[in-house]
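Note that one protein chain is taken out, while the other chains of the complex remain in position.
Moving on, here comes chain A:
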Amino acid sequence: MLGIDCPKPKGRWPTAPFDPRFPKQNQTRNCYQNLLDYRPCVKRMRRRGKSTQPCEYYFRVFHALCPMSWVQRWTEIKDGTFAGKI
């Protein structure tokens, strides 16, 4: 069978939880919204001098939900052409 010989990594690997703001099949907005929420969260925590660990939730959600190409495209734009409000 496929994968039966692969070593299973240790620890729990939960995926993104159900978000009632995005109940339907199209989860694009779910992915995008968490991406948009991550950066300001980090900024706010840093400004208050607190740890950015709670913001890791957003990071993990959008890494779990978004296609890798989107994650790469949206996290690597550094020339000011990102369209979202951050």
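As a convention for this text, a residue touches a chain if its C-beta (ideal position, glycine included) is under 8 Å from a C-beta of that chain, and two chains touch if they have at least 3 such contacts; residues count from 1.
Quick note on the criterion: contacts and distances are computed from a predicted model.
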Protein name, per the UniProt record, of whichever chain is missing from view ("Cytochrome c oxidase subunit 3", "NADH dehydrogenase [ubiquinone] 1 beta subcomplex subunit 9", "Phosphatidylinositol N-acetylglucosaminyltransferase subunit H-like" or "Response regulatory domain-containing protein"): "Cytochrome c oxidase subunit 3"
Chain A, residues in touch with the chain not shown (by the definition above): 28-29, 32-33, 36, 70, 74, 83-85
